[in-house]
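A protein chain is absent from this complex, but the other protein chains hold their places.
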Amino acid sequence: MSTLSLDLQLLNTLAALFLLLAFAMLAQRRVVGLVDLLALQGTLLCAATLLLAWRTGERHLYFSAVLTLALKVAFLPWLLHRLIRRLGVYWDSEPLINIPSTMLLGLLIVIFSFGLAQPIAALASTATRNGIGIAVAVVLLSFLTMITRRKAMSQVIGFLSMENGLFFGAMSATYGMPMIVELGVALDVLVAMLVLGVFFFQIREQFDSLDLHHLESLREDT
Amino acid sequence: MSATAWLTQFLEVLAALAAAPLFVGWVTQCRAWLQNKSAPSLLQPYRTIRKLFHKDAVLAEHASPLFRFAPYVVFGAMVCMTAIIPSMGTGLPFSGAADAIALVGLLATARVFMALAAMDVGTAFGSLGARREMMVGFLAEPALLMVIFVAALISSSTALPAITDSLATQPRGLYPSLAFTAVAFLLVLLAENARIPVDNPATHLELTMIHEAMLLEYSARHLALMEWASALKLFNYACIGFALFVPWGLATGAAPDPVALLTALPLLAVKLAVAGAGLAVIETVSAKLRVFRAPEFLAAAFMLAVLGLLVHLLLGA
Partner (left out) sequence: MAGNPLDPLSILLALLAAWVLIGMAGLARPASLRLVGRLLFPLGALVGAAIAVVALVSIVMPPERLVLAIGLPDLPFHLRRDALSCVFLFLLGAAAAGISIFSAGYFRAGEGTAPGLLCLQYHTFLASMGLVLLADDAYAFMVAWESMALASYFLVTTQHRIPDIRRAGFLYLLIAHVGAVAILLAFGVMQGGTWQFTFDAMRSASLAPAWASAAFLLALFGFGAKAGLVPLHVWLPEAHPAAPSPVSALMSGVMLKTALYGTLRVAFDLLGSPAWWWGLAPLALGLFTALYGVIFAAAQTDMKRLLAFSSIENIGIIFTGVGLAIVFNGNGMGQLAALALVAVLYHAINHAFMKSLLFVGTGCVLHATGQRNLGRLGGLIHRMPWVAWTTLIGALAIAGLPPLNGFVSEWLLLQAFLSAHEVPKAFLNMLLPLAAAIVVLAAALAAYVMVKFFGVIFLGQPREATLRHAHDAGRLERIGLVWLAAGCVLLGLAPMQLIRLLHVVPEQLGIAPPLAAATSWWMLVPVAGRQASYAPVLFLVGVAVTIAATIGGVSYFYHRRVRRAPPWDCGFVRLDARMQDTAEGFGQPIRHIFQPFFSMQRELPTPFDAAPRYRVEIGDRIWSGIYLPLAQGVHRVAQSVAWLQQGRIATYLLYSFATLLVLLGLML
């Protein structure tokens, strides 16, 4: 094994932990646990951004890190916890396919992402380009989390995790996005959260539960 | 092979035989301390084994010769395992006869014979224990093999002493693949050695038994050998963990230095003490899983091992 500098090793470790958290989300049944994992993801992202900022000396990455800390570690998890308390969804029902099969599917997705990312990573010029594979894997895994869940809250958390993955990918490939883009994405996420929050209450009023299969009754009866 | 290599070999086996019950006693004591109970003395497992050897064996009326022979096979398999695992040195003459995959094969042999012996008496408890043990075993074996695979990939060999040597000489640093694999190994250790959260080693209720159910019909010297063999199994697993993840301080090379051998023994004792305390903490903090959550537990171990492999292939770390 090659001897990398300490900060690169730390970045690699953080990348691996990031992937592990995405997997843990696949297997987690408690919605509160999902939110905690999301907060943990945000912390990892913040730490990785700070390390990268220290390593490359780019100042906008410091702002990025502070923004991540404020939004993803503090504000969004607080908002989600509040929603959970008000809606009373603490547990998710059994996922669509059982957990070992989901994890096996997740493994195949990881292999697919890694294989896909190898030629792309060859084009990038950063030292952390191996993280692109991990970012793609996290995005796809979060998508899988969204697909296999029944409660709307878990799907939203999957969506947020996807955004985390995209952010990580941007960081590994190009040392972060331009500030404008980042602020734009953050605003989008915020608005999405607010709108979804409103929708949750409407769904609950209509069906008395946040189980998504109730939505299937909203279709034309032919 | 030099004389010190043979000395290392025999010392390892003797140390394992002597220290395994002490290790189990230490884990029990730590657990009791953490749970605010007063523990039996550290030497209690020795007294139990000695007492059992003195007793007359009581066998079921229709127990077959397989039932009487199985404890010896299980014990023999565990002792042979200690001869292959580098707990004090890596210059082991017998390691050429069996590599890490054969080690997993030895574990499988012990498991199969225990299960067959449990089915031999023909009561509900034995077959229940056998069924559950095989269920845990068939999931734990791939996970353990994947852990060994990752280690073998990194060191290009499947012989445990070679793996240990290669891992001990790696440049210091953070290796996430090894970290994932270590967690996977820990989960497999908990499952295979009948520890909480998979099985309760102190229970006698059939709803929660896996390992104890298989030993229900044994008495006297057979039970003593089985108990000693389970202590040896835990000891061996701990030593495999050290060889893979904490491989420093061993007497390395085909002709090991006698001084290094002398320092390896106390170092092993320190490692075991820390590991025993850690195991007690994990057991105290976790709750026992339902039997059908055990496959998910082991699937998690398997996934972690495979993730470690993939991360190694991608990140090169």
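Chains here go by letter, A and B, matching the order in which they are written, and residues are numbered from 1 within each.
Criterion: a residue touches a chain if its C-beta (ideal position, glycine included) is under 8 Å from a C-beta of that chain, and two chains touch if they have at least 3 such contacts.
Worth saying up front: this structure is predicted, and the values here are computed from it rather than measured.
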{"item": "Contacting the left-out chain in the complete assembly, out of B:Glu12, B:Asp120, B:Asp199 or B:Glu283", "value": "B:Asp120"}
{"item": "Listed residues B:Ala18, B:Leu43 or B:Val58, member touching the removed chain", "value": "B:Val58"}
{"item": "Hidden-chain contact residue, picked from the options A:Ala47, A:Ala70 or A:Leu107", "value": "A:Leu107"}
{"item": "Of B:Phe149, B:Tyr175, B:Tyr237 or B:Phe297, the residue in touch with the unshown chain", "value": "B:Phe149"}
{"item": "Chain B, residues in touch with the chain not shown (by the definition above)", "value": "53-54, 56-62, 64, 66, 68, 72-73, 75-77, 79-80, 83, 94, 96-99, 101-102, 105-106, 108-109, 111-112, 115-116, 119-128, 130-132, 134-135, 137-139, 141-142, 145-146, 149, 152-153, 156-159, 162, 206, 216-217, 221, 225, 292, 295, 302, 306, 309-310, 313"}
{"item": "Missing-chain contacts mapped onto chain A", "value": "97-98, 100-101, 107-108, 111-112, 114-115, 118-119"}
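By our rule, only the chains that are shown with their structure count from here on.
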{"item": "Touch list for chain A against partner chain B, complex", "value": "1-4, 6, 9-10, 12-13, 15-17, 19-20, 23, 27, 99-100, 103, 106-107, 110-111, 114, 117-118, 130, 133-134"}
{"item": "Residues on chain B engaged by chain A in the complex (per definition of touch)", "value": "154, 170-171, 173-177, 179-180, 295-296, 299-300, 303-304, 306-307, 310-311, 313-317"}
